[in-house]
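These notes concern the structure reproduced below.
What you see is the complex with one protein chain gone and the rest in place.
Going in written order, the chains are labelled A, B and C, and every chain counts its residues from 1.
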Amino acid sequence: MNSKRPVNLDLGKFHFPLPAITSILHRVSGIIMFVGVAFMLYGLDLSLSGEEGYGHVSELLSGFFAKLIIWGILSALLYHLVAGIRHLLLDMGIGEELESGLVAAKVTLAIAIILIVLAGVWVWAM
Amino acid sequence: MSNIKTMTFDAIVIGGGGAGMRAALQLTETGVKAACITKVFPTRSHTVSAQGGITCAIASADPNDDWRWHMYDTVKGSDYIADQDAVEYMCSVGPQAVFELEHMGLPFSRTEQGRIYQRPFGGQSKGPNDSTQAARTCAAADRTGHALLHTLYQANLKRGTTFLSEWYAVDLVKNAKNEVVGVVAIEIETGEVAYIKAKATVLATGGAGRIYASTTNALINTGDGIGMALRAGFPMQDMEMWQFHPTGIYGAGTLVTEGCRGEGGYLINSEGERFMERYAPNSKDLAGRDVVARSMVIEILEGRGCGPEKDHVLLKLDHLGEETLNLRLPGICELSKTFAHVDPVKEPVPVVPTCHYMMGGIPTNVGGQALTQDDDGKDQPIRGLFACGEAACVSVHGANRLGGNSLLDLVVFGRAAGLHIEEQLRNGFEVDGASDADIKRAMARLDRLANAREGEHVAAVREDLQTCMQLYFGVFRDGESMDKGLQLLNEIGERVRNTRLTDTSNVFNTARIEALELDNLFEVAYATAVSAVERKESRGAHARNDFTERDDENWLKHSLYFPLDKRVGKRDVNFSPKTVDTFQPTIRSY
Amino acid sequence: MLVSLYRYNPEADNAPFMQDVEVELPKGKDLMVLDVLNLLKEKDVTLSYRRSCREGVCGSDGMNMNGKNGLACITPVSQVIKKDKLVLRPLPGLPVIRDLVVDMSLFYKQYEKVMPYLVNDQPAPAIERLQTPEDREKLDGLYECILCACCSSACPSFWWNPDKFIGPAGLLQAYRFLADSRDTAQAERLAELDDPFSVFRCRGIMNCVSVCPKGLNPTRAIGHIRNLLLQRAT
Partner (left out) sequence: MGNVSSVTNLGRSGVADWLMQRVSAYVLALYTVVLFVFIIANPGMSYDTWAGLFGQTWMRIVTLMALLSIGAHAWVGLWTVTTDYMKSALPRFLVQAACGLTMFVYVVWGIQILWGF
């Protein structure tokens, strides 16, 4: 009988506090980054292969689709960086209380969003 | 019975609260093959709700403290019908039992010297010749029961005690020689019924405050052990003695500890008067609980109650300061906010006397051995049956229990029962087996419920029972109204026997458990009512309007209720402590 | 008010389902969620849930109320109700025995793993072991745990690894004994915790802190354990 027992794990039915959301986004951004590294290495390879390759990269970067990819990877990177810093602060015992933890999560999200927007502006301004 | 599962142990403990787990620990430690049967996971037992502390002369607050002073207070508090040999045992062994708890890890609050913190509690003095308020209640903030219960569970885990957790004991199994040889129990999770066979059965099933409508007791306090013992035909002692705690939160019934008053809080009426100064000029708010509860009811009856209904009084704490409240009474602050919507730091807490503790129970000797009387009125052991904790009546509380003595009772007599059983078993104690018919008898209630096609729902009958007890057997009693109550109880009893179970499933059927519990509530209520009618005097918690005086000539006795003929007899109080002089009954004043 | 109940009876149902019941609330009184359940049970006795102390100290009636774990007995309906609806589900992540009753054995097993008892290899003195008020204060916020499982069953790390990650409740108790000046088994305790799952599955999301009905902080305790493990390793 035991093995047949249902488990209440309908994630859509639960309330997740902000720190939990920052955490899952951290995880998701990490996975995106893992794939993103391939793009970055490709870009680095090409850009260092000579004048021609460097020009090619610049040219690539002017395309909308490439800009989107770059912005996506940058967003993941920036988010992962900011949320990661929250983790490092948490390790030092900062933001471990219910309230401070909530503040830390809000600040994390706010800074990440600002940086991501700025990154977007920067990418499209290039 | 071939079709019923049998589990065999040397000893079983029914109840996983403080007393049961202390007994189980003692048994396991000494190598007895024992199991603890508990209807809730052990740390959900009602001991967890105890707040203020465990009273014991460990001489921390006062290096000259003496267990004899504690003994004196306890005997006086009991209004002189506690057995003095038992009180002597509890108070003298107490320190050892408390130190053992500390060694197990109980996180007691501490003094600057690093010793266990002790706070003043009601009825504490420095002996017969010095009524100075003593501070004798060892505390872990205001969560002593929680700390104690978890510590005992942890100690049992360490020793590897067998727990049958979420098993419900249905009835005792008696053999042809009237020996108790185990219990029929039901595993709540699966509905499976088993005969749990043992040479020693310990009833540590706690109290039964749920016979009253307003109680500080947990919903599980349904007097299961008392019910089982009564159905098995064994007598109950002092069942009329129910303690009403002065400070149950108004409306909710949840307890706020006497420690509040120990730390300096006091009660006020609608005129803002500290009225206990009138009733107990010396001890004031720290008089015996029966005295304080009665004073409160008188204040309310005389129109000095608080609130729109003028039906409660107030417990003032704010003058103690936020720091003290947070350090010493953090749980109280939490409870007050949740249940009274009041922050004790700022406002007084509305309180009202609320049913709290059953002083009566299964008569036992100091070793937890359950007793009955033979035809000549002499004590006879019930072979195979033991009891400890609130379910037992050793009797150390007599007609009124002192605050902090219940936790001490649990550990001292849980331990004592374990010691005593181990010794009995070591000396080759044996009982006869049970026949199929013996086991079948213990399953009768299950069979009735399984086959009842018609009848009333449990909840309605239970509610009427509780209302009846509240109305007719409360803080003040009188003959006429109790007769009315008893008559009503007879009708309710008929309904109890005709309840119907609409849920007959096996898996975690809580409706079945509640139906079985109702039988026990009724047994306890009925024993209470009959005993209360019979004791024609006022003593301790038993206060009658028609017999307002204590009657030492006729009633310096235990009452003994015999369930088979519903008769109340008397049993002598023990006035022969072994190492100290008897404390003679005098007028009890605080 | 509409109450939506998670119902499952293994003897009758193949799968759990939500049952909507209309409840008439008494006016002018803010009931606790447990009171509502008791009202419902009077009408339908088959509804199953655990309860005992009804004052928030025994830890029996942990459940998921409108998406958040807590104790039914000390949660006023007004605090959790959304759009006049109360949704009651069993604690997440633990196998459901029936209705709101979950199988807590995995939870208890994790608790047992941390040696939740005082170990002291010195002979016991005739009185209590002394402890300064300052040392005793270190146990505040730790020993008060009531084992209701609200925290662990709100923790995704515990959902995914209930057999390996000790979970917030167990770790809080692990630290309660690590922090006790009377305990002499610190090295042994830490050795038992130094694997990638037991402690380090905590991702610091603090769901445990946000649901604890006693206001305790397992995240902080886990941080302390991690620091002790680091000190031990370096």
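Annotations for the structure displayed:
Criterion: contacts are C-beta pairs under 8 Å (C-beta built on N, C-alpha and C of every residue); 3 or more make two chains touch, one makes a residue touch a chain.
In this text the structure is predicted, and so the values were computed from the model without any measurement.
In the entire assembly, the chain absent from the figure touches the shown chains A, C. Within subunit C, the residues in touch with the undisplayed chain are 113-115, 156-157, 160-161, 164, 166, 192-201, 226, 229-230, 232-233.
Those residues of subunit A that touch the chain absent from the view are 27, 30-31, 33-34, 37-38, 41, 44-45, 47-51, 54-55, 77, 81, 84-85, 87-88, 91, 122.
Keep in mind that, in the parts below, only the chains that are shown with their structure count from here on.
Interchain contacts link the chains end to end along an open line, per the touch definition above. A separation of 32 Å divides the Cα centre of subunit A from that of subunit C. For the pair subunit A and subunit B, the distance between mean C-alpha positions equals 60 Å.
Shared interface positions of subunit B, i.e. residues touching 2 or more other chains, are given as 507. Shared interface positions of subunit A, defined as residues touching 2 or more other chains, are 1. Listing the residues of subunit B that touch subunit C in their complex gives 40-41, 43-46, 48-49, 58, 95, 98-99, 102-105, 107-116, 140-141, 143, 146-147, 150, 154-155, 157-158, 189, 218-220, 252, 254-255, 331, 334-335, 338-339, 457-460, 501-503, 505-511, 514.
Taken together, the subunit C residues at the contact with subunit A in this complex read 6, 8, 10, 15-16, 64, 66-68, 87, 89-97, 102-103, 154, 156, 159, 203-207, 209-210, 217, 219-220, 223, 226. Per the touch definition, subunit A reaches subunit C in the complex via residues 1-2, 4-10, 13-17, 19-20, 22-24, 87, 90-91, 93, 96-98, 101.
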